[in-house]
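The structure appears below as structure tokens.
Note that this complex is displayed minus one protein chain, with the remaining chains in position.
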Amino acid sequence: MGKALRPSGWLVLLYLLPGLAIYSFVVLVPILSAFRYSFFSWTGRPKKSYIGLDNYAEILRDEVFWHAFWNNVIMTAYGLIGQVGLAFVFALFLMSKAVRWKGFHRTISFFPSTMAPIIIAFLWTLIYNYNYGLFNEFLRIVGLERWVQSWLDLSGPIVLLVSIPLSWQNIGFYTLLMLAGLAAINKEVLEVAELDGATGFRKAWYVMIPLAKPTLIVSSLLCIANNMRGFEHIYAMTGGGPGNASSVMALYAYETSFLRFRYGYGSALAIMIMALTLLIILIGTALLQRRRGAEGVEH
Amino acid sequence: MGKRSAVLGLSTAAALLLSACSNETAPTNEAASGEGEAGGGGKISITLMHRYQASNIGKSPEDTAVLDGVERFKKDFPDVEIVEEQLQNEDYAIKAQALAAADDMPDVFIVPGSWMTNFVDNEIVLQLNEELDKRPEWRDGYRAGTLDAGTREGKVFGIPIAAGPTHLIYYNADLFADIGYDQFPATWDEVMDAGRKLADKGVNLFSYGDKSKGYAMSSWISALTDRHTGPEWTASILSGGGAAFTDPGFVNAISIMSDLSKAGYLNKDMNSVDGDTMVSYYFEGRSAAFVSGIWSAMNVVNNAPEAVREATKVAVFPGVEDGKGDPLASSGGAGVYYSVHAGIAPGPKLDAIMTLLEYMTGSQSAKLMAEVGGFPAYDPGEFDTTKLHPVARAAYEASAAADATKIFDLWFDASIVEVINTEIQGVMSGSKTPAQLAEAAQQAYETFLAKP
Partner (left out) sequence: MEQAMDMAAAERGSANLARLIKKLLLNVIMMLFSASCIFPLIWIGYSSLKTQSEFSNSIISLPQKLHFSNYAEAIKLTNMLQLSWNSARVTAVSVLAIVLIAFATGYLIARVRFKGKRLMVVYYLFGLLVPIHALLVPVYLLFKESGLADQWYTLIIPYVAFNLSMPILLVASYITGIPKEIEEAAAIDGLGFSRTMFTIILPMAAPVLTTVAILQFFSCWNEFSFALVLLKDEALRTVPLGMSYFKSQHSTNYPQLMAGMVLSILPVAVVYFAFSSRIVAGVMAGAVKG
């Protein structure tokens, strides 16, 4: 390796410093202070009293929080299917020679990703609206009048219903990531596969998935992280309702701090959200690694 | 060579950070938040943060009157600088909470009644008794009871702005005439009967919009419970005097709401639309009535189609059989207050602040608010009612006539309010029973009582 690739230590540090400094300042410091507050009972102003692990003990018993956590998990599952999964399928379609107007599809499908969450939420609240909603209008037009619903009032499928706009917004982004990942697969590999008679679905399954695995993993991790800390769409669409049927962890933490004045408990919730997200990601990674190991044995 | 371009590349990135950190000389109004200082003999500067917005002038009586007060103050006291921040309702709540936690509130700010206990306990707000005592004729001008939710143990911490019922029924008299009622039904049996007849015509009796989780409590539950239990129950709950949420009065109040919903007399999307959409449904003739506070009167006047506007009349809930409450009463009182930062010491600055508060909420502002259809906390006395639309006048008169009962969300502890707000959505959507709601509320209440 030439000297071009071996800069001196201080140079490396110099280049890394601006990023590390600004990132540590705004991301790390608030997390550390939240961590500290999480050991206090704090309802505002400087009045804080140290209560040790009481906040965390309360979280363990807090049914509303665990309900919200479960909603996050379900949303993440929907996200993995509806965002990453569908994006993978669409990316395959877009690579297929059969599909026309690829540029058009890529451009259009990414556009929702450019919009502010509040706009997306408003748009979808209208789409689901009982009287003014596009969705019910569509059902009426195709003659499924009896399916007409006040969608956001259904507490059963509410988590699915609020997950759809998220997928709608993010598919384009993940499709792009997939396209990038898939484009990296050597064309020759595909041609060889085709010569072997592997077409369509089988080609996708046996050839594409293993090769696209790094992209799939990165996309899944992003998707998990985004869904576990999701807030804005739900806040604006349902406020966690009906009741707290669609509440999620971040919304609950936010309400705890901003509506119930319990900053200490709210901070503990924030720390918990990060811990749980990390845990899920670690479990996910471990599972993937184990599967990879198992595959290795098979072949 | 390498080093030079390294420095070049890095400095571009770092310059941003450095300039951001060192550029402290940029003009800032930091001085304005100086606490307790009267501006060192120079100009007095008052920071003001509230949820009234210039874009609502002419649409909302409160915004119109309060902001007019600010303008008049600026004209009369050109040497006092007002650094104002206007925010929309929900945004205000977020921002104020962050500032309160950081002990960085402006000099004058809005405090909803439900926050008051917390702000008093944490010494965020200033006690105003002495200052008000210096200005007795202003102090005594507020309507009875409007200072209550801003007062703790006799100490006044908040100056009210608007008062008036959170519960009024706005109904379309034409639609009710069509089904044989020449006024709003006088008993709950008649209400259900009217609901049935309206449903036959494809119209909802009430439109209802509780997306914000709070509407049910302030416009329905507070008044309905009082119809059943009278104010004694509420007083007993507040003092821990033995009343319970599982008492029949409270449960029956919730049952009335649940019955209306089950019978299909409300719009299906009652938990997912907001108050504005609720009113829109009424305008469009999808419902024959809606329940809301005085603030909706001007919405009807300004935005309803002419036919609806001319047909709109105002009523309150009918009494209930064996009910202990006054059938004319409505839940009401001031909901939000202006408070002053606890760090402000007596002196010219505090004097200026008190004068500003008087300009924003006192006699002249109250007159204007009443004239444009609001119900000010300060008694405006005689005012020009000629410009008032009949709907607004009816709402004003109903407000003035109604004995105000307590609005639960202002008085009950936030933890209890929260539970009821959440559970009522379950009741209305049919997944919970009124008894279950009562049980949950009682549990929260007992937890609250058990706290030291």
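Note that the chains take the letters A and B in the order they are written out, and that residue 1 is the start of every chain.
Just so we're on the same page, a contact is a pair of C-beta atoms (placed from the backbone, for glycine too) under 8 Å apart; a residue touches a chain by one contact, two chains touch by 3 or more.
For clarity, every value in this text was computed on a predicted model and none was experimentally measured.
*Asks:* Going by the touch rule at the top, give the shown chains the omitted chain contacts.
*Replies:* Looking at the entire complex, the absent chain's contacts are A, B.
*Asks:* Can you say which of A:69, A:88, A:151 or A:168 touches the chain missing from this structure?
*Replies:* Considering the complete complex, A:168 is the one touching the chain left out.
*Asks:* Return the single residue from A:51, A:154 or A:225 that touches the missing chain.
*Replies:* That would be A:225, which touches the missing chain.
*Asks:* So one chain is hidden, and I want to know which residue out of A:177, A:208 or A:237 touches that hidden chain in the complete assembly.
*Replies:* A:177
*Asks:* Touch as defined at the start, partner being the missing chain; which of B:240, B:264 or B:305 qualifies?
*Replies:* B:305
*Asks:* Spell out the interface residues on chain A facing the chain that's missing from view.
*Replies:* 1-7, 9, 11-12, 15-16, 18-20, 22-23, 25-27, 29-31, 33-34, 37, 90, 93-94, 96, 98-101, 103-119, 122-123, 126-127, 131-134, 137, 168, 171-172, 176-177, 179-184, 200, 218, 221-222, 225-226, 228-229, 231-232, 235, 249-251, 253-254, 257-258, 263, 266-267, 269-270, 273-274, 277-278, 281
*Asks:* On chain B, where is the contact patch with the chain that was removed from view?
*Replies:* Contact residues on chain B toward the absent chain are 1-6, 8-10, 12-13, 16-17, 19-21, 23-24, 26, 28-30, 49, 53, 55-56, 59-60, 84-91, 94-95, 97-99, 101-102, 104, 274, 276-277, 279-280, 283-284, 295, 298-299, 302-303, 305.
The rule we apply is simple: only the chains that are shown with their structure count from here on.
*Asks:* Once you find the CA centre of chain A and the CA centre of chain B, what distance in Å lies between them?
*Replies:* 36
*Asks:* Using the touch rule from the top, collect the residues of chain A that touch chain B in their complex.
*Replies:* Residues of chain A touching chain B: 7, 11, 14-15, 17-19, 21-22, 42-47, 125, 128-131, 149-153, 155, 238-239, 241-244, 257-261, 263.
*Asks:* Would you tell me which residues of chain B are touching chain A in their complex?
*Replies:* Interface residues on chain B, with respect to chain A: 2-3, 6, 9-10, 13-14, 16-17, 93-94, 97-98, 100-101, 103, 115, 118-119, 121-124, 211-213, 267-273, 277, 281, 286, 414-415, 418, 422-423, 425-426, 428-429, 431-432.
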